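Excerpt of the complex: some chains, original placement.
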Amino acid sequence: MKVSIEGIFPPIATPFEDGMVAHDRLKENLERWNKTQLAGYVIFGSNGESVHLDQEEKLAIVDTVKQHVPQGKLLIAGTGCQSTAATVRLTNLCAERGADAGLVFTPHYYKAKMDTISLKRHYLSIADEAKIPILIYNVPQFTGINVSPGLVAPLAEHPQIIGIKDSSGNIAQVGEMIAATSPSFHVMAGSAGHLLAALALGASGGILALANVAPDECCRIFQDFRRGKHTDARELQLKLLAANKAVTAGFGVAGLKAALDMVGYFGGDPRPPLLPLGEVQRNELREILKRANLI
Amino acid sequence: MKVSIEGIFPPIATPFEDGMVAHDRLKENLERWNKTQLAGYVIFGSNGESVHLDQEEKLAIVDTVKQHVPQGKLLIAGTGCQSTAATVRLTNLCAERGADAGLVFTPHYYKAKMDTISLKRHYLSIADEAKIPILIYNVPQFTGINVSPGLVAPLAEHPQIIGIKDSSGNIAQVGEMIAATSPSFHVMAGSAGHLLAALALGASGGILALANVAPDECCRIFQDFRRGKHTDARELQLKLLAANKAVTAGFGVAGLKAALDMVGYFGGDPRPPLLPLGEVQRNELREILKRANLI
């Protein structure tokens, strides 16, 4: 099956109540997101607290989400683990439950040893053995590792490696990846902070934390750009920057969840050791969302 | 139960054959280490490829090791996970199978959010709920996070937080931790590269990758120092530095395992994406071990 990754995807937050995955809340959120132009969903990204979920919880979430994703929207599952074998296993378990593609972060515990050769073998092994196509997930702020354009180029030739989410924020690198790969390889902005810039260089869309709380606005930047409405796209992009920073680097997952609550979705608290926002932070966040016209 | 952590402990490598945990090889290694002055064993440290093992594998390893640890030697299990709750669960599962203490690395995926408050709550929660005492594991080279002496001081007042393995290599920090805690709190060198220096400042011993392949030599530095044989201790310390570097930062886990093979233990290959040493590296390693009189 050929999977085409175009448009805007939120890496969705995982709702918890009393410390447990709240499947009802997840459904409610999905039903609302389903009314937008979002191209699909990413589960088990960094914002989905993948590292706070065990395998059983993950598979139950795939089931729930799969039931609520309408035709025409894609389901991408974050399936990266530290070992190659575990990544293959998790990818295929998600595939069996209906995930359309896997998003595979770079293994990173032994970061000094994750050179080009190790990473290349890792991704090629997974691509060979996985039952669904995969996207590379480059997120140096969490992993301490960067996937270089020089590594992406050969990986992109594998038919089962169909794209990359680059959250590095290094826009020249995004351009180099686009220049080094064929148009069928999807380079996706990894943050709303560089969405318009990435589109200007030829990106296919974005997998954006901000799209959890501002799906319509993120989709509008994409559509305005595609329709040549550059000024509109720029104005909206500039307006969203502060809100994007607040729900990513600024306040992190706890901030994203608080923002979800503020805009009418269910957010709730992250799992410890992540701490929920305090009142002062919450007020600051609310002001930022207001200035961005999100509430 | 009061657990006293004194002397030299190897964070033991996990042997694999055909990709599976090789319990027989593990027993053979333990039987040989048991003849040394090692004070006990650490399983599931960074060198034990903790992040490459699933829970079922870990519990089976605890069982195997527990059966082969003689009285008078301690069994410490690396039980750190990214979430607080998962760490408590794993610690208690290991406790039920006989681990004497847990070694808990800092959660680190969301590293920018792991401030003093988050880490303090994390460790205190675990200490409150764990059935065995715990040691803090500070290993910034893998986690990107440093545990400051200012955080260690209050944590050390909890009766179930009995020590720290500091692998940062920052010797002033080791001294500050010793100065800031009571003598019953065990500050352990986290690498043979700073063993003598840490002892000179009052450390209780070391949890040392090098002690896998050079247990007698590591124990001798400890004993020489305690007996006031400073010149002997220094000469041996200087002699071991290159070998220590080779099996840690230099060649990593693959180097430690290759060295185990060279000195007569079972080492084998690490799990991918870690790659085994190539022939050139292997020859270089052999020369380094020879110069250190380890082969």
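By letter and in written order, the chains are A and B; residue numbering begins at 1 in each of them.
In this text, a contact is a pair of C-beta atoms (placed from the backbone, for glycine too) under 8 Å apart; a residue touches a chain by one contact, two chains touch by 3 or more.
Just so we're clear, the structure is a prediction, and the values are computed from it rather than from any experiment.
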item: Overall number of sequence copies in the complex as this file defines it, 2 displayed; value: 4
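Note that only the chains that are shown with their structure count from here on.
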item: For chain A paired with chain B, centre-to-centre distance based on mean C-alpha positions, whole Å; value: 35
item: Footprint of chain B on chain A - complex, ascending; value: 19, 46, 51-52, 54, 82-86, 107, 109-114, 117-119, 121-122, 125, 141-142, 144, 249, 252-254, 271-275
